[in-house]
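Only one protein chain is missing; all other protein chains are in place.
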Amino acid sequence: MTEACFDDSPQATELLAKTWQSPPGFFGWFTHVNQRKIGLRFIVTSLIFFALAGVLALLMRLQLSQPEINLISPDLYNELFTMHGLTMMFFFAIPAMEGLGIYLVPLMLGTRDMAFPRLNAFGYYVYLIAGIVLYISLFVGAAPGVGWFSYVPLADDFFTPGKGPSVWTTMITFIELSALTAAVELIVTILRQRAPGMSLNRMPLFVWAILVMSFMIVFAMPAVIVGSVLLYLDRTFQTLFFVPGGGGDPLLWQHLFWFFGHPEVYIILVPALGVVSTIITTFTGRQVFGYTALVLSLVAIGFVSFGLWVHHMFTTGLPQLGLSFFTAASAMVAIPSGIQIFCWIASLWGRQIRFAMPMLFILGFFAIFVIGGLTGVMVASVPFDTQVHDTYFVVAHFHYVLIGGAVLPFFAALYYWYPKVVGRLMSERVGRWSFALIFIGINLTFFPMHQLGLEGMPRRVYTYLNDMGWGDYNFFITFSAFLLAFGFFLTFYNAVVSYRTGDPAGSNPWNADTLEWATDSPPANYNHRHIPVVSSRSPMWDVARTGERPVVGGLRADRREILLTTVLDAEPQAAQVMPSPSPWPFFLAVAVAFGFVGVMYIPLLFVWAFFVSFLMIVGWLWPRRPWQKE
Amino acid sequence: MEKGARPDPGPNISVVVDVREFSRFPLRRVAPIWWGIIGLIIIEMMVVLTFTASYFYLQMRADEWLPPELPLPDVIIPSFSLGILLVSCVTMYLAGRAIDRNQVKRFVVYTLASVLLACMVLLLRWQKFGELRFRWDEHVYGSLVWTLSGFHFVHVVSAAIGTFVIAIAGMVGYLNKQRQIGVIVDTMYWNFVALAWIPFYFVLYWVPRLI
Amino acid sequence: MIVKRNAHTGNRMSCGLGSLLSCVMASTARAQNEQTVFEPVSDHAEGIVWLWWAMFWVGAVIFLAVMLLLAVGLWRARRPNSGLGESASRNLVIAAGVAIPLVILLTLVGGSLMLGRSIAADPPPNVMRVRVTGWMWWWQVDYLDQDGKVIASTANEIHVPVGRPVEVQLISADVIHSFWVPQLHGKTDVMPGQLNSTWFTAEKAGVYRGQCAEFCGVQHALMAFLVIAEAETDFRRWLERQAAPAEMPENPRARFGLEVFLDRGCASCHTVRGTDAQGNIGPDLTHLASRRTLAAVTIPNTRGHLGGWISDPHSVKEGVFMPRTLLEPEELTALTVYLETLE
Partner (left out) sequence: MGNKVVIIGKLWRLMLPIALALLSGCGERASVPELPARADVKRGRQLAEQVGCGSCHRIPGIPSANGQVGPPLEGLAERAYIAGILPNHFDTLAAWIAEPQRFAPNSAMPNLGLSEDQARDIAAYLYSQGRRNIQTGEEF
């Protein structure tokens, strides 16, 4: 091959960096489209929401710390637990996982950006605006107080007048937009932009997990969008979809909501499982055992999770025969989870492991997640579920699953990829304290809740009578919750302080095998100086072993070009010129947000917002002159 | 194959793929946007499916479906408008073929014809709304009829405007054989909108007759 | 005096989770729970608690086994070259990740289905029928005769004869509630526009507390009720009394109280059978004085609480639909005196 297609000179590097540069300054901020910028925004914003939801949880715990106290009024308490659930599910867990995906996937695939950079930016603004509107609603006393599940008829305007559930319906639809754009974007990026040679069976497990998550989002979220549109119509136009007197049915809402709501849990869990595989691979220094089995179990979890939704409805009086099917399906989802757990144990068995922070969080994940999984199998049993459904037992169960299954791996991911993002390592000393407090805090906070549930304490109660004898448990739980919160705070503190004082990381501090470690820390504007060519599942280790770094040549440095490859085998196919930074996604997000917020007050604003948004889209997509240059 | 040398003793970089000659105008299945539109269509398809499933769920839970005082829905005009919608898919296909052959004028004519057909459909639909003898807040059947029709109405409007914009892009001379991906994805979305009417048409006009 | 306390100074150590926990909080643990799954008094609840213990022990063993496996695996790293080979790994995953879970899960699913079938079976023919209506945030209880006609109506208190199956038909007056008495049976949701029912047999006399278990608005937390299981003869006597209309009070102050009740708005929501008060938005008060509690088991039924509840329900149960009633002091006194005659 000729010299011409390969220019490694500093001038060329500088030109490339300038081409992929995001515009500086305050106004420039609104035009960024680079996937690392957007991904980082997603992660940081989601962590802020995590902290906010945590504060709400602590407020609730204070109210419950003693029986019959009046620290928080019942109305406000209901808003708090609704907002806590909504924030953790929609504004922390999904965006955090998507943020990881958006930041890391293109780096791992060896490409320079996502497939639709402007859509990416749009998704972020939508997320940000939805979150801000939701929290404003809390401070002006219009927050939804009907639970994150927003069951009808309670959420109908007859029983809950005011704006609360309307905020729920519009903002949920709005944030789902963000999730859906990110999902489509991730799918297309993963399928079409892998480095040459990275066939599907050489793709990192984390990328597989993100792919499965994205597909689940695409298939699950429309159900809740339809549900919330119908609820919005019921509330605003007095349609009768969920009104029993008019032929509607409240159970329809539950079906729509849980058809989304159950996969939602796995949408959060699946990428976390990918993180676990990644970190175990790195810290054992060899490929995790059972690549195929792990991929297949991820896919299986994705599929099965769509057949479980009725297990949230065991007490609604559905026919017994139908329930049996969902019992069986719910129990069987333990099998793919079990396969993963034992693949990991087999990978860890007898290996020399570096017990750095990410690995510690993964070990914590094992203990917590297994407990959550076991209680999950228990509540799949219909008779037992009728006793513990909607009690603190279930609260304990899903906090074990979600904190154990998603938050701990997410924190592991923070420690693991922080050096890549920032260029410095987080402090191990503070990290260990943080981990210890979190691990102990989880167990002290949530384990007693099992007992509370079995002793009859229902969920979503703002208080309980002194005579019930639940006071001591609750006091203890509240105390432990502060311990747990302090543990989380330490990691936040660690991240902030290490930003300036951490040890310099170098490009591959953990000696990991995937491509995101091939580039500088933090990565340059263009991600990879040269698009790598891959011939195994561990490209970085190949480079270390052979001393050869095969790359792609011929992409131009003076404009944003990426390489497209085939879906299955990642054979190079074409190049694509990517769009440049643009403020249009921001304008569009504002226009759409205006519509969504506006329809709560004036339904006809829908028409106005529809056309303005359309104009924005045209402005966004309209080709810039001169065209001939291409 | 020539090796590029680097000053530091890092791994040797070797160029094994040269993409200089690759097309910068990927079309159809090669273009990411094609996949993106497929994603959008799958999402919308799930929405259509969910609406349809909700219709059947409510219909099955009901003792009697069509409120007794109502006549059976008319099928002639809706069938006619479905026909127009399907014909517009053909004109869109012809428009796509025209741009693929660099026949810009013909392309503009076909797209405008499609938009016109869509406008006819919208007109017929609008008239249907006026003829409905019930409101959306009288019974759940009424809620469904209004919501499903309205949902699809909005989609036809957006497909029509989108296609109109594409036609303008054709008029100002942006589109040609190379730069036709916009046409391709617009046609895909158009076809989806037209086909999505079929399940709605079925549940709105035939289900009350068949049960 | 207060409502409850079926005086089980129950052995906390009998509960596995509790015993683990009591190490941590031994000094503060009290045992006066009245709404616990652990002390079943019906076959249904007993079957479920048996299932719980079975699952608990199996789960505990699995958890310990997995952790032990992980610990041993990590421990082995101290020796060189002790990693699992390909086939050993595969065997581990197939045995521990697929085969063993499959057997356990099938057993669990089978057992749970069998138990579920027996619980969901139709009640025996000698069943007594009670219709319970869920309101925001209290329970209306109607006793039905063979033809489904209402014999007697009360609120937040369900008296049942010991040893006799009771079918509870559940309907909702507003939103979704969930009927739950842990010592007797698992939950059944109270769905608007849908008739759900459940049945149980209380095998032991006592007072069992139940509570709404589906979030139903502002005062979901304080929407409890009592199931009072008593001997058949006591129950008969009680039901007869409840079926009778209220007697005209003789005491002049109580008569004045009745006037207050009729004139000052109480009657527009409440019924007292035998008088002109026929409201049907709030609980039937015909035999209010026979009840143990007020405001859905929030406060004991004493004169002090009654007076305070009438004067300002919102400071007892914020957000409740009963309005404040501003009465002259002597009207309030007379009203409470009258209500206390409704035995």
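Structural remarks
Just so it is clear, A, B and C label the chains in written order, and each chain counts residues from 1 on its own.
Quick note on the criterion: a contact is a pair of C-beta atoms (placed from the backbone, for glycine too) under 8 Å apart; a residue touches a chain by one contact, two chains touch by 3 or more.
These figures come from a predicted structure and were not determined experimentally.
In terms of the touch definition stated at the top, the absent chain reaches A, C within the entire complex. Per the touch definition above, the residue from A:43, A:72 or A:444 contacting the chain not shown is A:72.
Screening C:76, C:117 or C:305 for touch with the missing chain picks out C:305. Of the options A:28, A:141 or A:506, the residue whose C-beta touches the omitted chain is A:141.
Where subunit A meets the chain that is not shown, the touching residues are 59, 62, 65-73, 76, 139-141, 465-466, 475, 479. Think of the hidden chain as still there; on subunit C it touches residues 1-2, 27-28, 299-300, 302-309, 311-312, 315-316, 327, 329-330, 332-333, 336.
Note that in this section only the chains that are shown with their structure count from here on.
As a whole-number value, the distance joining the C-alpha centres of subunit A and subunit C reads 38 Å. The residues of subunit B never reach two or more other chains; the list is empty.
For subunit A, the set of residues touching two or more other chains reads 249.
Across the complex, subunit B is touched by residues 1-6, 8, 115-116, 119, 180, 183-185, 187-189, 191-193, 196, 218-219, 221-223, 225-226, 230, 233, 237-241, 243, 246-249, 252, 255-256, 259, 530, 533, 543-544, 546-555, 561, 563-564, 572-577, 610, 614, 618, 621-623, 627, 630 of subunit A. Against subunit C, in their complex, subunit A makes its touches with residues 73-75, 78, 146-147, 151, 153-154, 159-160, 244-245, 249-251, 289-290, 293, 315-317, 320, 323-324, 327-328, 331-332, 334-335, 338-343, 345-353, 363, 366-367, 370-371, 374-375, 377-378, 380-391, 444, 447-448, 450-451, 454-465, 467-470, 472-473, 475-476. Across the complex, subunit C meets subunit A through its residues 2-5, 15, 17-18, 20-21, 24-25, 28-38, 45, 47-48, 51-52, 55, 59, 62-63, 66-67, 69-70, 73-74, 76-77, 79, 81-84, 86, 88-90, 92-93, 96-98, 101-102, 105, 108-109, 112-113, 115-117, 119-120, 136, 174-176, 178, 180, 182, 185-189, 191-194, 196, 209, 211-222, 297-298, 318-319.
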